[in-house]
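Here it is, the structure, as structure tokens.
One protein chain is absent from this view; the other protein chains keep their places.
Coming up: chain A.
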Amino acid sequence: MEVFNPNPVIFAPAKATSRRSKPRKPESFWDDEEADVEVDENTVEPIDQDEIFDLIRHISDPEHPNSLEELRVVSAPQISVSENRVIVEFTPTVPHCGMSTLIGLSIRVRLMQSLPPRFKVDIFVKPGSHQSEHAVNKQLNDKERVAAALENPALVVTVEKCLEKAESWGA
């Protein structure tokens, strides 16, 4: 099999996302570990950028033993969430990467399975990062084409393999 990018740049993955929305408590020296476990039943925690990033960061690259996060194919700032819409942008490691559609498809399948159906999910290649950007975007955001791709058993097996790590949250 042709390898599109034999020597990609590896980035250290960030530690678990620290949520910006977390309320700050006054400082003290008490052992407050236990206090953190208690869940406040009333506060609503909306689905945010970090949560969606957590869903897709551990997806494996089809070509390398690394995660999409380590290759900086996906990152939290490239995700935006509004009322009922999610936009995910991803960056292929090289402009001629033939795996881009597969990566996008993996992201789509993961989000299809993990987000409430009220969301419309759009997945785009980062503008200017791929030579056939338009074609890839079209393939990824066309309902019929995605459905057709998922009819192909060999492709489904490949996608499931990419998702294995993500489904165990990188463990």
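Just so we're on the same page, contacts are C-beta pairs under 8 Å (C-beta built on N, C-alpha and C of every residue); 3 or more make two chains touch, one makes a residue touch a chain; residues count from 1.
Please note the rule applied: contacts and distances are computed from a predicted model.
Student: Refer to UniProt and select, among "Replication factor C subunit 2", "Proteasome subunit beta", "Ribosome biogenesis protein ERB1" or "MMS19 nucleotide excision repair protein", the name of the complex member that is left out.
Tutor: "MMS19 nucleotide excision repair protein"
Student: Using the touch definition from the top, which of A:I47, A:A135 or A:A148 touches the missing chain?
Tutor: A:I47
Student: Touching the missing chain, which residues of chain A?
Tutor: 3, 6-10, 12, 24, 26-31, 39, 41, 44-45, 47, 51, 55, 64-66, 113-118, 160, 167
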